[in-house]
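What follows is a single structure, written as structure tokens, with notes after it.
Heads up, one of the protein chains got dropped from this complex, but the rest are sitting where they should.
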Amino acid sequence: MSDSLVKRLFDELEALPLIDPHTHINPHAAASKNLADIMGYHYYTELAHSAGLAKEKIEEPGISPKEKVGRLIPKLSTIENTAQYSWLLEICQEFFGFEEDRITVDNWEKLYDQADQVLAQDDWEQQVLKKSGLEQVYLTNDFDDALAGFDTGLYVPCLRTDDLVFHLGKSEVRERLSKATDRELGTIEDVQAAIRDLFTHFTKNGARACAISLPPDFSPTLVSANTVAASWLRLGNGEKLSDCESRELSQFIFWQLAENCAVFNLPFDLMIGVNRRVYEDGVFQGQDLYDKRTSLIQYRQLFNSFPRVKFPISVLTTTSNQELVSYAWIFPNVIANGHWWYSNTPPYIESDCRTRLTAIPQTKYVGYYSDMYKLEFALPKFRMYRRILAKVLAQDFVQDRGWPEDRALELGKLVLRGNVESIFGG
Amino acid sequence: MSDSLVKRLFDELEALPLIDPHTHINPHAAASKNLADIMGYHYYTELAHSAGLAKEKIEEPGISPKEKVGRLIPKLSTIENTAQYSWLLEICQEFFGFEEDRITVDNWEKLYDQADQVLAQDDWEQQVLKKSGLEQVYLTNDFDDALAGFDTGLYVPCLRTDDLVFHLGKSEVRERLSKATDRELGTIEDVQAAIRDLFTHFTKNGARACAISLPPDFSPTLVSANTVAASWLRLGNGEKLSDCESRELSQFIFWQLAENCAVFNLPFDLMIGVNRRVYEDGVFQGQDLYDKRTSLIQYRQLFNSFPRVKFPISVLTTTSNQELVSYAWIFPNVIANGHWWYSNTPPYIESDCRTRLTAIPQTKYVGYYSDMYKLEFALPKFRMYRRILAKVLAQDFVQDRGWPEDRALELGKLVLRGNVESIFGG
Partner (left out) sequence: MSDSLVKRLFDELEALPLIDPHTHINPHAAASKNLADIMGYHYYTELAHSAGLAKEKIEEPGISPKEKVGRLIPKLSTIENTAQYSWLLEICQEFFGFEEDRITVDNWEKLYDQADQVLAQDDWEQQVLKKSGLEQVYLTNDFDDALAGFDTGLYVPCLRTDDLVFHLGKSEVRERLSKATDRELGTIEDVQAAIRDLFTHFTKNGARACAISLPPDFSPTLVSANTVAASWLRLGNGEKLSDCESRELSQFIFWQLAENCAVFNLPFDLMIGVNRRVYEDGVFQGQDLYDKRTSLIQYRQLFNSFPRVKFPISVLTTTSNQELVSYAWIFPNVIANGHWWYSNTPPYIESDCRTRLTAIPQTKYVGYYSDMYKLEFALPKFRMYRRILAKVLAQDFVQDRGWPEDRALELGKLVLRGNVESIFGG
């Protein structure tokens, strides 16, 4: 296989405008203001901390953005090998005119100032969208987000539901729900109505998905309102629920979400496998890990009960990838979605991408989403994926299967963009 | 590594006549009668359904074979990327003179008619065996199969035992067993005698293996006849068994099978890891999935208890492959067998093949079986495997280890054919 074939496919894929179907962008502050916004991404703080930088140094209250970056820089030398670092370097080179191949204690201040200049431009947000080929950016909105003050055609709302499913036992979450829906939540029926209100609010504002991240041991099942009605009353009286009652409430709410996804015709993004706060003294957003002992069999009842709800599924580990391939191969409503978090480095992406592309209907694999917090990350992250996709297309389709180049490219475009439109709505 | 080396190795492997040690061929109708027999293979119906074709369309009673194919065709465009599709295409090209590289709504009818012509030939069965290089084809026979009316030297019987182990609680299965062995099954000792009868019947008719597929949570263990005797009587009285009693009965029967394998010197094919009917509304044979949380440690007592029984083992998932490699490396009676079902696509085969070939005694890996229902599938499936095997031999042995080409080929032939003979009997 010739490298030039891979290069040609890559170049064509680079030219394709993108819809990014899962990000954590704040539409009111989508682009970075300074290099600290970029290097404050948990990938860098957690890796620097893992390499020995004290959390107190990184998270000292009141330090300036430049001071924060200055403290991270010396540790960068220990993480230069990582794919995560390569995103940072590519951002600096693409956007800030950085011409060296390492960010060091000697060159970072100049880089910091260059970044400041670039990021201070009035139209930087538009520039970065354009340079990155981003046509639409899906958001992760709290359930009580007003969804106002931004262009929902560009920044597409998605209803994130972790708080509803896992934290409704907390009075502050119940109060947020009450306030957002302007309802008293005295009974479980009130909660059902409130959830329906959220779906109405979100879909009115162009939402394209309901989304949730789930721990490895979660098993959705049908729980009736009757089952949790008494627990709900006790919660309202300030009582605590047992672990079993809490689990039932979570399962009840989750099932309500799925029912509303059916009613409102929203895909339900499931991001399966994360344990929160495993490393309790880790940096912000750098505390979560997992237990690989999880299975999609836990979702058997869900997939069977909601045949008309699309479930784009992200799995946290490569050991779950084959289950995702097989379940997407069998269940019409299961879709393989992107390459998530701890599986979002090149070796995992390559094998997961290859196994999906050779076994799942091509219409059921959403190639990539950036998961980014700031717009600048779409370019290097999608580019990483495009490099791998081009390689897999070249090897497995053009070379091994004898496909003409343009047909392989057509498959690449479908996975990179077409499926986002057909699955989430164009 | 040169592509021509891989090509030479592949060509040599292609020339080797095969014994296919596991299929679902019906010896009374081994070859396809029309394209619907081929496209009715669950790989195509389930993928078309997964891609959105309604089960009711696919399985509508009374539709003609041609109508059925015509309904599947439009969905083929969504599964062209899959390895499963590539088998279909190769069948059409090799056997039916199909010269295009896609089967479409425009060209399928001509293809259908060409297939009809080819398949209608009186000697098609012999032709396809010859073209595919098949010398012997192992079957999957129900325990009450008469094993009559076909050449058991060509179509080799194997005793499939899922019904005995998992469905003896059903009166119709007990009646089948009673009828097949001409025994009253009043006591558990009667059952033991009946099972022995089955082994006698099968081995008299040239059977080469006892086989079973097992769910992920199955753990064989020695259960005495005394333990299940009372349950058996209650079954006979029309009573239901508890889950625990059913499990004990399954384990008891399973152990009886292993004991008979020892007595009758039959390999016991274990196909480990499938959950049946996970997707209850799936198409015929397209409903089974799995829970990857299974371990060969569950078979510890079995492997220790039957040192003289050979256990060719198929694992459903690549995450179980390393266990299979390690257990086959340590236990003399554990043999790695083929690349099964959800692990039977090129990326999984390649890594599983490579890890086996570099760590297990070369005499303990049966390279491939087709698992086919119709003879036409042996050619593309074995060819897929041969391509991968040639690549692994070229890379890992000729290139990395400096082996001469003919020595790598010798290894390939052993794995592809020699081990089938030495393990199942020549």
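Going in written order, the chains are labelled A and B, and every chain counts its residues from 1.
Quick note on the criterion: contacts are C-beta pairs under 8 Å (C-beta built on N, C-alpha and C of every residue); 3 or more make two chains touch, one makes a residue touch a chain.
Being a predicted model, the structure only gives us computed values, none of them experimental.
Participant: Tell me which residue among A:N205, A:S246 or A:N275 touches the hidden chain in the full complex.
Facilitator: That would be A:N275, which touches the missing chain.
Participant: Touching the hidden chain in the complete assembly: which of B:L5, B:V69, B:A328 or B:A390 does that?
Facilitator: Residue touching the chain left out of view: B:A328.
Participant: Who touches the missing chain here, A:I63, A:A83 or A:L222?
Facilitator: Here the residue in touch with the unshown chain is A:A83.
Participant: Go through chain B and note every residue touching the omitted chain.
Facilitator: 293-297, 300, 303-304, 307, 319-320, 322-323, 325-332, 351, 354-355, 357-364, 396-397, 400-403, 411
Participant: For chain A, which residues lie in contact with the unshown chain of the complex?
Facilitator: 46-47, 49-52, 78-84, 86, 101, 275, 278-282, 286-293, 317-319, 342-343, 345-348, 351, 387
To be clear about the criterion, only the chains that are shown with their structure count from here on.
Participant: How many angstrom lie between the centres of chain A and chain B, each centre taken as the mean Cα position?
Facilitator: 39
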